[in-house]
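Below is one structure, written out as structure tokens, with a few remarks after it.
Shown here: the complex without one of its protein chains, the others still in place.
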Amino acid sequence: MSAIGLTVAELAGAVEKRSGGVLRAQVHGDAGRLIQGVASLEAAGPTDVAFLANPRYQAAARRSAAAALVLSAAQREAVFPAGRDAGTVLESDQPYAWFAFASQLLYPQPTPAPYRDPTASIDPGADVDASARIDAHAVVERGATIGARAWIGAGAFVGAEARIGSDTRLHAGAVVHARCRIGERGIVHSAAVIGADGFGFAPFQGGWVKIPQVGCVLVGDDVEIGAGTTIDRGTMGDTIVEDGVKIDNQVQIAHNCRIGAQTAIAGCVGIAGSATIGRRCQLAGAAMIAGHLSIPDGTVIGAGTLVSRSIREPGFYTGFFPMMSNRDWERNAALLRHLGDLRDRIRRLEGRHDNSNPRGEP
Amino acid sequence: MSAIGLTVAELAGAVEKRSGGVLRAQVHGDAGRLIQGVASLEAAGPTDVAFLANPRYQAAARRSAAAALVLSAAQREAVFPAGRDAGTVLESDQPYAWFAFASQLLYPQPTPAPYRDPTASIDPGADVDASARIDAHAVVERGATIGARAWIGAGAFVGAEARIGSDTRLHAGAVVHARCRIGERGIVHSAAVIGADGFGFAPFQGGWVKIPQVGCVLVGDDVEIGAGTTIDRGTMGDTIVEDGVKIDNQVQIAHNCRIGAQTAIAGCVGIAGSATIGRRCQLAGAAMIAGHLSIPDGTVIGAGTLVSRSIREPGFYTGFFPMMSNRDWERNAALLRHLGDLRDRIRRLEGRHDNSNPRGEP
Partner (left out) sequence: MSAIGLTVAELAGAVEKRSGGVLRAQVHGDAGRLIQGVASLEAAGPTDVAFLANPRYQAAARRSAAAALVLSAAQREAVFPAGRDAGTVLESDQPYAWFAFASQLLYPQPTPAPYRDPTASIDPGADVDASARIDAHAVVERGATIGARAWIGAGAFVGAEARIGSDTRLHAGAVVHARCRIGERGIVHSAAVIGADGFGFAPFQGGWVKIPQVGCVLVGDDVEIGAGTTIDRGTMGDTIVEDGVKIDNQVQIAHNCRIGAQTAIAGCVGIAGSATIGRRCQLAGAAMIAGHLSIPDGTVIGAGTLVSRSIREPGFYTGFFPMMSNRDWERNAALLRHLGDLRDRIRRLEGRHDNSNPRGEP
């Protein structure tokens, strides 16, 4: 339960306002019910609002003790054809977005009070806004800029001449290296490292010569970067993450990549150097993107899929070996090694028939 | 070599005691040999105990200079049919577990002396047991609880109202965020992050609306969490790791997962949101588990395998593309893209024969 309490009607009005007037919910039932929190269908109590994340959960919706449920018109008809006796329904054409805004209203992020922990190490030559909060053992190096209401968590590191935008939060132990920039309203989670050297070496005499990585990482506004995620600085030019990009945990983004605005990248994804990812793409968990390629706006890459060549047409692309019992896998994997033999045997069989391969297939 | 010295007989007695009387080894040879350490078969010297990890290493066992070898009865017969002249044999029906307990006895983990480093930042409103050890630059925030004999390593972070159980160790730089709980006798390795925000956003107007992540991470007793591993807090409910779970390095566990007791998760595994993993499961390295699914107790998932649907029957499941020479891969991968064509060609061939596909296969 949050510290906030609103009636259903008040909450609906507040969501409408926060969404710029886009999300208008229609209230079926008691608009005066008190809402104090959000919860899952199962856990929701008499002051919670809940929503139907998945069609599979219709029975749970029927059983839910939630004060109010956010549903689309279709969901409402499917789940409560005769109306919901047990509580209120908020009908929205975008119930998930409605729920997200409601949750933000009920659990407001605290605006940090201006603060500089006495153990923080802030270079006198850093430009730290008076409204910022700097926690224990944080380090802000020479020439760094910390914007208004920014929050630098305990032990976080901001390198020389780096810039942290207004209202951006670095969680405990996040690292932003020299000259890199994070925009406004950003979130950088713990153990994320922005601006480590890219992996650049020229082969020479059986070993490797390091290529200095002298570019930066430039991160736009409204970007979230997950825990343990690494984004390397560019070799010569910069690595760029555009506005509104959302990056989950343990994602690796190599030097000189560009990630287009509003793209969402799930956990454990790796993106090799100089890849260009379009806007509004979705990379599912553990997808791997090879270097020096491009992916167009709006592309969806499935989980565990390796993208080894540029993609020309937006779409939904997949490539992972389907899971089987280990016994079946052993057999199918062995046959997979000999697809060429199977093909040749089919050819030989076809060769005994006239017109057996009329389309001249390989 | 450890600082401890025990005779073979003393060590056998101590292992028996520590294992609750379960592990009783039979001594063949000199029970008075001094044991001071454990070592691999090759490296073992005249005061070491070693064991046979793998049947392939029988020759190494024969050559080993170890003071004592822990073997099963079958191993003993296979390796030393005429007895071991060079030293003692400890016969156990669980040689690996016996070896593990022996190693714990020979290399006891230090109990930390009560200590608070003067550079540690401990909120006056935190409840730190007098017997705990808090190292340099560690941060313990308001309302956090640190149990008896717990050890908070250098630079580690314990957020507001988090709880660290008795005898639990956070290694240098580990992060446990606000309100999360780690049970007793736990180990959290460096750069692990417990309780970062889950990755939850609703699509809205071409961008994303953040859903506040207001749940916690609840970790049971006797849990080990590897370096760089991330476990996100729940969106509304909690992310739960039950007792005895062992998690290797760089594992990602997303919001609202539940990991059943005693399950072991190897390095680089990723588990997406709301997945439920049963008890005593084993997830091999780099396995990837999609969200909103369940895996029953006792399931084994092979390395590199993507689990994209719920599993109903426990078993050993596998799914990775077998490695080949790159040339073979190029050819087989190309054919794999056209399995449908091969199937159609088989069908056409079958169509020229009566009864050619008697079972009506696809």
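Every chain is named by a letter (A and B) in the order it is written, and numbering of its residues begins at 1.
As a convention for this text, a contact is a pair of C-beta atoms (placed from the backbone, for glycine too) under 8 Å apart; a residue touches a chain by one contact, two chains touch by 3 or more.
Remember, it's a predicted structure, so these values are computed and weren't measured experimentally.
J.: Out of B:Val22, B:Ala59 or B:Ala74, which residue would touch the omitted chain in the full complex?
T.: B:Val22
J.: Using the touch definition up top, pick the residue from A:Gly165, A:Gly228 or A:Gly278 that touches the left-out chain.
T.: Of all options in A:Gly165, A:Gly228 or A:Gly278, contact with the hidden chain holds for A:Gly228.
J.: Per the definition of touch given earlier, which of A:Gly260, A:Gly285 or A:Gly302 contacts the omitted chain?
T.: Looking across A:Gly260, A:Gly285 or A:Gly302, the contact with the absent chain belongs to A:Gly302.
J.: Given the full complex, what residues of subunit A touch the hidden partner chain?
T.: For subunit A, the residues touching the absent chain are 119, 121, 137, 139, 141, 155, 157, 159, 173, 175, 177, 191, 193, 196-197, 199, 201-212, 214, 228, 230, 232, 236-237, 250, 252, 254, 268, 270, 272, 288, 290, 292, 301-302, 305-308, 315-322, 324, 328, 331-332, 335-336, 338-339, 341-342, 345-346, 348-349, 352.
J.: With the missing chain put back, which residues of subunit B would touch it? List them for me.
T.: Output for subunit B: 2, 19, 22, 38-40, 43, 54, 94, 96-97, 99-101, 103-104, 107, 109, 117, 119, 135-137, 154-155, 171-173, 187, 189-191, 222, 224, 226-228, 244, 246, 248-250, 262, 264, 266-268, 280, 285-286, 303-304, 320-326, 329-330, 333-334, 336-337, 339-340, 342-343, 346, 349-350, 353, 356-357, 361-362.
Rule of thumb we're sticking to: only the chains that are shown with their structure count from here on.
J.: Centre to centre, by mean C-alpha position, how many angstrom separate subunit A and subunit B?
T.: 27
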